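Left out: one protein chain. Kept in place: all the others.
By written order: A, B and C. Residues from 1 in each chain.
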Amino acid sequence: MATATNKKLVQWDPAEVKEELLKKYPPKVARKRAKQILINEALENETPEISANIRTIPGIISMRGCTYAGCKGVIMGPTRDIVNLVHGPIGCSFYAWLTRRNQTDPGPDGENYMTYCFSTDMQDQDIIFGGEKKLARAIQEAYDLFHPKSIAVFATCPVGLIGDDIHTVTKKMKEKLGNCNVYAFSCEGYKGVSQSAGHHIANNQVFRHIVGENDEVKPGKFKINLLGEYNIGGDGFEIDRILQKCGITCISTFSGNSTYDQFASAHTADLNTVMCHRSINYVADMLETKYGIPWIKVNFIGAEATAKSLRKIAEYFGDKQLSRKVEEVIAEEMPAVEAVSKDVRTRTGGKTAMMFVGGSRAHHYQELFNEMGMKTISAGYEFAHRDDYEGRHVIPNLKVDADSRNIEEIEVEADETRYKPRKSEKQTKALEKAGYTFKDYDGLIPDMENGTLIIDDLNQYEAEKLVELMKPDIFCAGIKEKFSVQKLGVPMKQLHSYDSGGPYAGFKGAINFYKEIDRLVNSKVWGYMKAPWEENPQLSATYCWE
Amino acid sequence: MATATNKKLVQWDPAEVKEELLKKYPPKVARKRAKQILINEALENETPEISANIRTIPGIISMRGCTYAGCKGVIMGPTRDIVNLVHGPIGCSFYAWLTRRNQTDPGPDGENYMTYCFSTDMQDQDIIFGGEKKLARAIQEAYDLFHPKSIAVFATCPVGLIGDDIHTVTKKMKEKLGNCNVYAFSCEGYKGVSQSAGHHIANNQVFRHIVGENDEVKPGKFKINLLGEYNIGGDGFEIDRILQKCGITCISTFSGNSTYDQFASAHTADLNTVMCHRSINYVADMLETKYGIPWIKVNFIGAEATAKSLRKIAEYFGDKQLSRKVEEVIAEEMPAVEAVSKDVRTRTGGKTAMMFVGGSRAHHYQELFNEMGMKTISAGYEFAHRDDYEGRHVIPNLKVDADSRNIEEIEVEADETRYKPRKSEKQTKALEKAGYTFKDYDGLIPDMENGTLIIDDLNQYEAEKLVELMKPDIFCAGIKEKFSVQKLGVPMKQLHSYDSGGPYAGFKGAINFYKEIDRLVNSKVWGYMKAPWEENPQLSATYCWE
Amino acid sequence: MLLRHTPEKITERKALTINPAKTCQPIGAMYASLGIHGCLPHSHGSQGCCAYHRSTLTRHYKEPVSASTSSFTEGASVFGGQANMLQSITNIFSVYDPEVIAVHTTCLSETIGDDLPQITKKARTEGKIPEGKDVISASTPSYVGTHVTGFSNMVKSMAMVAEPTGRKNHKVNIIPGWVEPADMEEIKRLVRQIGVESILFPDTSGVLNGPLSGEYRMFPEGGTTMEELRSTGNSIGTLALGEWCSADAARWLDKSSHVPCSVLDMPFGLKATDRFIDALRIIAGVTIPEEIANERGQLVDMISDMHQYLYHKKAALVGDPDQLIAMTEFLVSLDMHPVHIVTGTSGKKFEKRIREITKDMPCEVNVKAGGDMFLLHQWIKSEPVDLLIGNTYCKYIARDEDLPYVRWGFPILDRQGHQYFPTVGYKGGLRLLEKILGVLMDRVDRDSTEQKFELVL
Partner (left out) sequence: MLLRHTPEKITERKALTINPAKTCQPIGAMYASLGIHGCLPHSHGSQGCCAYHRSTLTRHYKEPVSASTSSFTEGASVFGGQANMLQSITNIFSVYDPEVIAVHTTCLSETIGDDLPQITKKARTEGKIPEGKDVISASTPSYVGTHVTGFSNMVKSMAMVAEPTGRKNHKVNIIPGWVEPADMEEIKRLVRQIGVESILFPDTSGVLNGPLSGEYRMFPEGGTTMEELRSTGNSIGTLALGEWCSADAARWLDKSSHVPCSVLDMPFGLKATDRFIDALRIIAGVTIPEEIANERGQLVDMISDMHQYLYHKKAALVGDPDQLIAMTEFLVSLDMHPVHIVTGTSGKKFEKRIREITKDMPCEVNVKAGGDMFLLHQWIKSEPVDLLIGNTYCKYIARDEDLPYVRWGFPILDRQGHQYFPTVGYKGGLRLLEKILGVLMDRVDRDSTEQKFELVL
């Protein structure tokens, strides 16, 4: 791999790189970006501050999407038996139609609306005269055609502006239809600064309208919820496989391969495990406050991390049999994983990666790259908040700005009838004394080496510069970034949608990921970019045979 | 259909056309061809003579194939459970591999070697030192791999020249293998003047080596053999369907969808029905002489002809029930046929056809065209003999020439034990008195209108001229002729292989054919040959907008 | 079943669109803008629109698609987007330095009534637009028309760049409409061959079918230059391909700059290509070169050779009006029977054209402008077809109904080749025919019994 070895030789100084990135910006922009580009100097117990969850700069080509995308696309998208009806012009529903790779298994005769795209397709007269009537009728038509147990309505930009009261419309329709839960999400695209606001809006409504709807107690000895797992490329299937193998029951997943009833029963679980801290940590808090279910941070990306998370769950339940079973499963799964990692490491060891995705993957996936002997030299989130970088300890002093102000924070209190602390004060203390940490997340920064570059809301221009200057062996982001990076001769892996691959979670997922990255960084194709005549362009002035 | 109407206007005089065809030839060639191009003047009981079954003229692009093609390709090709091993260089076996459309139905677990191609692939050392050893070994290898009940060996040109004694080799191998009948065909390509010689060689050996091998009497009240039906495009399947429906048992078909055992039992049938007179009438004669089975000419091409043939068979058996059943079947099948012919006739009526194929189809298919209201304005055979044109009455005075001399005529006599006349002298007389005709065929000429052109062994040059001069609405021949005719804008139908269509025999076949011809003569595509700018090529000298 | 809840029985829907056969204006405007050399498309709205359009175009072309956005916040949505737009212009020219920014609006900015020409004027006077650089804009409200409308609107804005000088440039404007880069390349080849000097706009060839060479250029070689767009006003005429995609721009040039125009169908299939070629011939006053006549003859030849596999086969089509009109005519010319035809774009004109084209067919035709794929699927369930032609979303119908399926249209997200091989012109017709025959014959091979399995087709 000529290209690879070249890269080894590249030297770079983070300060110089940062300077390079900022050079071309107008002063205002440069000042702003300077705070979002961090040269890591994390020390023992002091994490540097980064500016995050702030406005995207107009005209600067960002990776970010909108609130609607976060709400409809990410959170509600994967729930198969809810009819997701988009209230607005056709585009928003069209673009969110089957374009995320969250897989679902409805079985042979289960309800599945994931393959459908529902919209009120607002026209100009709706904008002028209001779209409430059309929305009500659309809900009725959807009901008459499919008789779903639930219909969710999503607002797109114009809806808020023209003042359609979608919540009243849905409330009325819910009453009218009787056996169908109808509710709405005010997730207009202009709200907030990124998808993140959409996650929040979605989760709030799920908590408000669905969670707690079904008190029936599901069987299972060790019952958990998996929060912030979206079953991209089948990750959730692999995690379910492992949990089942361990004898752990997953009551609900928010929201990969989920159903309405899973949400409705979420409050009957005894532990909340949080995968994607960014998109859902507040739901975990609300579930604890209202129902007394504690939560812990887990990570099933990376074989070691998976083992660690399983042990952490087992430790919570404090059941010897469970712990033994968990150890058995780990012992059973790890050899295959290690065999592959050992093999690929001979080809991937020492290579470098960059990662700019989501609110947690840019952190989680470093586990997998470490297991392959690859170093992450730069990373950052697309829509995370400071706590995802610096850890939850900064939450108290996060200031609410103009953009976050309007994103509702639900006030919850203990449910009179259903609040039931799963652990006594004493038990909790004991666990904590033994080093067990609840509702704890230290963020991305402490896990990254000094001198690495941590960049929030990386944009197209900076991405290109980073690749040119630091020449990583692989770059991870989303579809919009994929081909501009690859044009530079650097393989690009989508970590939102996994391109066409996956699962990458759990043990089997780790194996898939090792092989995939091995394929990418060692593909012959990167050696074809230059034609032979570019390698040695010398020319005989005349026909060679003469 | 612009093209179609144009054609209506074309006037032509057969004498002029004939003159046109001959004009360009060197004198010798012109003299020869003049005898093979006949302007029909058939009268009541006097049929003009045509020159046929004579040498192809070197350098003149003929439609004909060789003796090997007639023997291996046509006659033996369709028998599925015989391993047909070609002794010679690879080509001959390659070209005969799956290129004829005779279909076969081996059932789920029957033997079927039709999809295979077997060859000794002779190399120069075999030509120099002889190929007998290689042949013997190839037979052994084929036997060891497949254990077939029979292996047939076919000689290609060099075999005869280098003097490989294939008959001795196969005789020895038959003895060695014990449970496998092995025999050979001296069907070198240079023998005879066309495929016809190959048919004869094939049929002789089938009669000599297989027929009569199995005396077991098969069930069935009305038992016939169907001679000269090759199941192209499934014709045989349709005929079988009709016969079964009538309660007639087909003991063997020569040789469509046939098996070794069918040949072996052929002598147990009570009537031989001859489809293709050319390729097999002598087998019918031999079967009568040796086993006492009378034969009649039948034709299942054309709905009327099919009905007629069924009645003729029933009349032979003289069984009231059978006759009633036959009438029922005809009454049941005809309405569908007439419905379609009525419909298509509105589009095909008055159109003209030309046909130059085989030894009988150029005659048989005129039935179908007549049923569509189409007129055959010129026809001829590729490899027929005079009796196929003029009728069997000319057989006695056919002279044996240098080319036919070496095509073996088997002398057969009544089988001591198994000769059994199926009809008594008296019965036969009675039938004949009632107008019933045995072993009778009047040939093509009497069935064609006066002034039509009957041409033997039509060649590429004459075909092109005919189409230019007489502008038929459809032309029928083989694959080699298809595209040169179509380049002239005249649809071309293959009547050897039916292109990709069929069956065309029997009642359902008639319907298929009507529809196929309707499609061809009324296809829009023939109207696209000229571009709009060829229709009105006027040009504004400058840019039109100025 | 993937679409397990779709019933055969059709019930009236007045308010609910299911599985749309269209998307919104802005993406069309963005695609058109990419056909201008050195142009950065800009979406004046909240950032999600831009992200969605870029993703969709990227998945279709497997190429980088750069575009910027005004990233509206809630504040901007209330107080108007002028500040965001002005800031965008400054940032874009200083960071990306394009030749031109092509701005399109969104439902958001349209609803609040931002006036782009005025904002652009302001930017110009305030010196935010560098010398020799341009900002053009089109109004593309998502709640009017479809992606086709947006494309047409941006193409019209391109025509508005025209600066008639009175001196003719002896060129012909050719507006290809929403076709693939390879199609635009092929149209240029045909035009060259016939000897017509032309200005093709938009022209995404060289922009969205680029090479992999180790360098990334945000603004590749391809695209119609602003210089060319300015001179469209001096052209001797305009050929607009497609009433829906291209006519407005052509008529505007006629009205504003007295450049006469003819509106033709898109040159898909034999007859539409014949009309296009003949128009070029008459314009240029030349005879058709052998090479093109030969390509035509090859197409006719292949039709005649394979007619038996096409004859009276039923087809269902979904796509955009201009494309469907030409494709329907092509299928009819092959003696096929397009029986279900749906476009998401409204317009009685469309249904009328389809009815004309199919009037001699011996069977009933379902055609709907402003329909959706849910309806198409229901039609197919009640009247099955032998062939389905449409974009990638059709794969769900094709799998559920086990239909031979040819991917054609926008978007194609799951197969390659459409970027590189044209389907316009005679050669394009050969390709379409090859694809159609391919799936039909694959089906024959798959479904024929062993006794009917054929070597020669």
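Criterion: a contact is a pair of C-beta atoms (placed from the backbone, for glycine too) under 8 Å apart; a residue touches a chain by one contact, two chains touch by 3 or more.
Note that the coordinates shown come from a computational prediction; the quantities given were computed from them, not determined experimentally.
Trainee: Among B:N112, B:N214 or B:T428, which residue is in contact with the omitted chain in the full complex?
Mentor: Residue touching the chain left out of view: B:N112.
Trainee: Decide which residue listed in B:A152, B:I166 or B:V193 touches the omitted chain of the complex.
Mentor: B:V193
Trainee: Write the list of chain A residues that the hidden chain touches.
Mentor: That gives, for chain A, the contact residues 98-99, 101, 103-106, 234, 483, 486, 497, 499-501, 516, 519-520, 523-526, 528-529, 531-533, 537, 539-546.
Trainee: At which residues does chain C meet the chain that is not included here?
Mentor: Counting only chain C, the missing chain is touched by 1-2, 59, 62-63, 206, 209-213, 221, 290, 293-294, 296-298, 300-302, 304-306, 392-393, 395-396, 399, 413-417, 420-421, 427, 430-431, 433-434, 437-438, 441, 445, 450, 453-457.
Trainee: Residues of chain B in contact with the chain that isn't shown?
Mentor: Missing-chain contacts on chain B: residues 24-26, 29, 55-69, 85, 88-99, 106, 111-113, 115-124, 126-127, 134-135, 137-138, 140-142, 144-146, 156-158, 160-162, 188-193, 402-403, 406, 460-461, 464, 478-480, 482-489, 525, 528-530.
Going forward, only the chains that are shown with their structure count from here on.
Trainee: Quick one: label the inter-chain contact graph as line, ring, star, complete or other.
Mentor: The chain contacts form an open line.
Trainee: Measure off the straight-line distance from the CA centroid of chain A to the CA centroid of chain B, and report it in whole Å.
Mentor: 72
Trainee: Taking each chain's centre as the mean of its CA atoms, how far is chain B from chain C in angstrom?
Mentor: Between these chains, centre-to-centre, one finds 54 Å.
Trainee: Pull out every residue in chain A that's touching 2 or more other chains.
Mentor: Residues of chain A touching two or more partner chains: there are none.
Trainee: Touching two or more other chains, which residues of chain C qualify?
Mentor: In chain C, no residue touches two or more other chains.
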